[in-house]
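Excluded from the complex is one protein chain; the other protein chains are retained at their positions.
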Amino acid sequence: MNILLYVLLGIGVLFNGLGAIALLRFPDIYTRLHGATKCTTFGSLFTALGVIVYGFARGGAQYNTLAIHVIIALIALLVTNPTGSHAIARAAYRSGIKPVGAVVDKLEDQS
Amino acid sequence: MIIEPMVFFIVAACFAFFVLFSLLRIGLGPTVGDRVVGLDTLNTLVVASMIVLGAAFDQVVFVDVAIIYALLSFVGTLYVARYLEGELQ
Partner (left out) sequence: MLAFFVTAIVAFIFYLSLTFGSGTIGAWSIEEWISGAVLSLIVGAIAGRVAFDHKRQGKKSSLRMLNPLRWLLFLVYLIGPFLWAMAKANLDVAYRVITGKIRPGIVRISPGLTTDFGITLLANSITLTPGTLSVDVDEESGDLFVHWINVKETDPSAKAVCGSFPDWARRIAE
């Protein structure tokens, strides 16, 4: 049981860290969004799964409550994170930021 | 056997360290969009670390605050995005 918790929390920390590094390393806003959105969502998913497993494994009313609340927080994160990143990407494009080094840009022909 | 609370504190400390990275991006970011991306990442990291701290302190209140924080930060991100698009004057 403990090993499972370590693995889940470890994956969570690893991917959150990769997301943070991606934020510094990539050249423009769209590629940064790739790193930031995907890695932090995946990392937070696994961190939250770790806490849910911990809550249900401890048992008792208090820990079950903890696990259920974490499930709701996880749903909120999974729904809001990609939607927020669409909003940022579209706003960035409409405010005139072009993707750096783009091979093809179909949206430019469109508007 | 069950895990020690210390592990959760270490995980939360790692997240706090990653928050520094996104703060760096908020400071450096050449455009407003980059800063918003940094802010979005920061919000997700804060929510994740609040969940972990809730487990570390055995307090459900942390997780409740994390839910509200996630929803409100989403509204904030949408608002800034709308502003960038130029729909709000």
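Order as written gives the chain letters A and B; numbering starts at 1 within each chain.
Following the convention adopted for this analysis, a residue touches a chain if its C-beta (ideal position, glycine included) is under 8 Å from a C-beta of that chain, and two chains touch if they have at least 3 such contacts.
Source: prediction; values computed, not measured.
Novice: Using the touch definition given at the top, which of the shown chains does the missing chain touch?
Specialist: Spelled out, the missing chain touches these shown chains: A.
Novice: At which residues does subunit A meet the chain that is not included here?
Specialist: On the subunit A side, contact with the omitted chain comes from 15, 18, 21-22, 25-28, 30-31, 33-35, 37-39, 41-42, 61-62, 64-65, 68-69, 71-72, 79, 82-83, 85-86, 89-90, 93, 99-108, 110.
Throughout what follows, only the chains that are shown with their structure count from here on.
Novice: Between subunit A and subunit B, what is the separation of their C-alpha centroids in Å?
Specialist: So the centre of subunit A lies 10 Å away from the centre of subunit B.
Novice: Report the residues of subunit A in contact with subunit B in the complex, numbered from low to high.
Specialist: 1-2, 5-6, 9, 12-13, 16-17, 19-21, 23-24, 29, 32-33, 36-37, 40-41, 43-44, 47-48, 51, 54-55, 57-58, 62-63, 65-66, 69-70, 72-73, 76-77, 80-81, 83-85, 87-88, 90-92, 94-95, 97
Novice: Which of the residues in subunit B come into contact with subunit A in the complex?
Specialist: Residues in contact with subunit A: 1-3, 7-8, 11, 14-15, 18-19, 21-22, 24-25, 31-34, 36-38, 40-41, 44-45, 47-48, 51-52, 54-55, 58, 60, 63-64, 66-67, 70-71, 73-74, 77-78, 80-86.
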